[in-house]
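The complex is shown incomplete by one protein chain, all other protein chains being positioned as in the whole.
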Amino acid sequence: MILLINRAITDILNNKFLYIVSIFTITISIFIVSMFTLFFVNTNKIMDSWEKGIKIMAYLKSDKNIEENRKKILNLYGVKEIKFISKKNALNLLKKQMKRQSSLFTNIESNPLPDAFEIKMINFAKNHKKIDVLASQIESLPFIDDVEYGEKWIVKYINIFNLFKFTGYGICVVFFITSIFIVVNTIKLIFYSRKEELKIMRLVGATDNFIKNPFYISGVFQGFIGGILGILILFIIYLMVLTNVDKEFILDFINVRFLSFYEYIILILCSIFSGWFGCYIALKKI
Amino acid sequence: MILLINRAITDILNNKFLYIVSIFTITISIFIVSMFTLFFVNTNKIMDSWEKGIKIMAYLKSDKNIEENRKKILNLYGVKEIKFISKKNALNLLKKQMKRQSSLFTNIESNPLPDAFEIKMINFAKNHKKIDVLASQIESLPFIDDVEYGEKWIVKYINIFNLFKFTGYGICVVFFITSIFIVVNTIKLIFYSRKEELKIMRLVGATDNFIKNPFYISGVFQGFIGGILGILILFIIYLMVLTNVDKEFILDFINVRFLSFYEYIILILCSIFSGWFGCYIALKKI
Amino acid sequence: MKLEDKIKKDAIIRMFHVNRKYGSVYALKDINIEIKKNEFVFITGPSGAGKSTLLKLCYLEEKLTEGQIIIDGINISRILPKKIPFLRRKIGIIFQDYKLILTKTVFENISLVLEVSGHKISYIKKKVRSILRTVGMEEKINSYPLGLSGGEQQRVAVARAVVGNPEIIFADEPTGSLDKITAKKIMELLKSFHNRGTTVIIATHDNFLINNSYGRVISLKNGKIIKN
Partner (left out) sequence: MKLEDKIKKDAIIRMFHVNRKYGSVYALKDINIEIKKNEFVFITGPSGAGKSTLLKLCYLEEKLTEGQIIIDGINISRILPKKIPFLRRKIGIIFQDYKLILTKTVFENISLVLEVSGHKISYIKKKVRSILRTVGMEEKINSYPLGLSGGEQQRVAVARAVVGNPEIIFADEPTGSLDKITAKKIMELLKSFHNRGTTVIIATHDNFLINNSYGRVISLKNGKIIKN
């Protein structure tokens, strides 16, 4: 075992240039993947905050059985939360929303607005078809007068969320695969330039494992170092951006955050995996 | 010249594996860059459509010199377009917007709303500080009663636009640089595994140019092929996604488009450049 | 008594109707050789006669086109791939082009053979040093092959071939880059292994080596045996 690690180390020292190239490649790949993760993690929060805003307004007939009706709606699949908004609250809200135009309402005596439920949905139901279905289910309830749910507006936004989310996930997956490809390629190239050496080792009686194990060790090592460096570079850039950019500019809107410990671990594991996998693929045909 | 191209070709044939790896790497890099470009081009359109919505409402004192006042505002830096909204139009708009609550307005006789200008800004001014400045300039005009510009709302959205835009541009630049790095690395590695050959050529009297020119030719060639393949792969994936994904889902919202001819050319030029530049860097130290 | 058992008793290497073709050209044609344990054999012939090819077939760097080769009781065209390393550990090879690993020092190149068969570090260090002394290369123990002269590289190749105390030594032109005095020392070394029971097979075109030595001579020409 000590001999094995020893061999892996001398191997790295004897082929510094190749290992530097390979670690550098892994570093870049991990940097890109983690940069994207960072971007995605942060924009995802924006999307989440938008999503929270999606709700259905259900206007009630003048039926006073509010608690009972609320339960009926709660039983529908997809409903998460229901808030009752009395006609009085509705008018106040309206006045507040329309500051300037509130002068319109000063002379009104009777309140023509209906009572309403504000209905929030579980995440799963936040899809434009599912909302349609839920809305018509609610509308068909006898105590409901009318249903309103932003229609076009809501559809638009849900579609943006989904477009972002799916392309986001897609890009992340593509990155991960391509960076593994690139690492595999680099390691393959390294093997190519060392194939004579491996042939000689075979000829003096080395078994497959004897030849391959140090490569796996150094592959994992390269992955580990590359991963750490990649995240480090990202972190440095992140700090540089954060100190140079007008802080209010971003911070008053969302808390841009760096990766969590959990995400670190995942990224470094991915990096180690790609080093290992690169070796695996490159060694398979030797 | 024919001899030169001849040598470049035999060179590629003699080192198929190395060239395949290198073209493959360029393909991947261009694929990533162009995927990102595509993503960015399409989301950018969304952002643009949002941006168009940013406007300042300037409420007028009861001054009838509308044309003159409009001109005064138009002279301010950053103003692009001004639309006059009379009090009557404003009320109609309000009624339309509030469908449900429009019953509120049925009994109103006198219109308490003021006349207003809806002011759109040039792109350059779409920054939350610049809007602040412009708004207070407008407010200080004698014929203006009050100014309203979405305040928090607008600031939020402008910040989102900018966050997206800047990280978007940033990611694009980082990609381009890293993919050039990776291509350079790959080509360096290829040179490394062929340095003996180059040394021999030197020893039999080859000049620098004699050695390097075929490499440049094949570098450009690799870049070209890699670029075409990368875009091709992206296009295939794009078609696959487009045929499989629920069409309304995306299309009713924005027209997702593929790259323009102009963008193709840019990408392929970038790819060729990276092949050439990879050679340049790798050859510099030889 | 099986055929293979019978052969094992008296012959360590036996070739039956061995052919090796490259494209349509025969590098070796209908070779039949039997080499006994502890024999000292020269394979000779002009450039391109097939000497190296013959050795390469024995240590499995090249594959047979037709025929059978039995080494130490093992039919090498039927050997399981994972057993090949263990066969090779019984063999010491001096390659015509040395085949030193350029990224490893002289010490590392030689110790590799011992590491492969799992020897202890302390033993390896002692053994490598002593074998380098024998070939007159102890001063270059930490040099890299590219920092050695042609003859020095060849001596390292010799040292690597014999360091594992192999049962069979294949030496392909082991003294081609050496001056007469050093060449004689290397031949003496090979003979001392022979005296300890090793089978030694030397491919060479150098008549001087053959004339000043003892042992059997097999002459090849154009891939065929012309004298045995």
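Letters A, B and C name the chains as they come in the text, with residue numbers starting at 1 for each one.
The working rule: contacts are C-beta pairs under 8 Å (C-beta built on N, C-alpha and C of every residue); 3 or more make two chains touch, one makes a residue touch a chain.
Owing to the predicted nature of the structure, the values given are computational and were not obtained by experimental measurement.
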{"item": "Contact list for the unshown chain, restricted to visible chains", "value": "B, C"}
{"item": "Residue, one of C:H17, C:K63, C:K83 or C:K180, that touches the chain absent here", "value": "C:K180"}
{"item": "Full-complex contact with the absent chain, from C:G73, C:G147 or C:G197", "value": "C:G147"}
{"item": "Selected residue (touches chain absent from view) among C:G45, C:G92 or C:P166", "value": "C:G45"}
{"item": "Residues belonging to chain C that touch the chain removed from view", "value": "22, 45-48, 51-53, 96-97, 147, 149-152, 154-155, 172-173, 176-182, 205, 207-208"}
{"item": "Where the unshown chain meets chain B, residue by residue", "value": "3, 7, 10, 14-15, 194, 196-197, 200-208, 210"}
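Heads up, the rule we're going with is that only the chains that are shown with their structure count from here on.
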{"item": "Distance between the centres, which are taken as Cα means, of chain C and chain A, whole angstrom", "value": "61"}
{"item": "Separation of mean Cα positions, chain C and chain B [Å, integer]", "value": "66"}
{"item": "Multi-chain contact residues (two or more partners), chain C", "value": "none"}
{"item": "Touching two or more other chains - residues of chain A", "value": "none"}
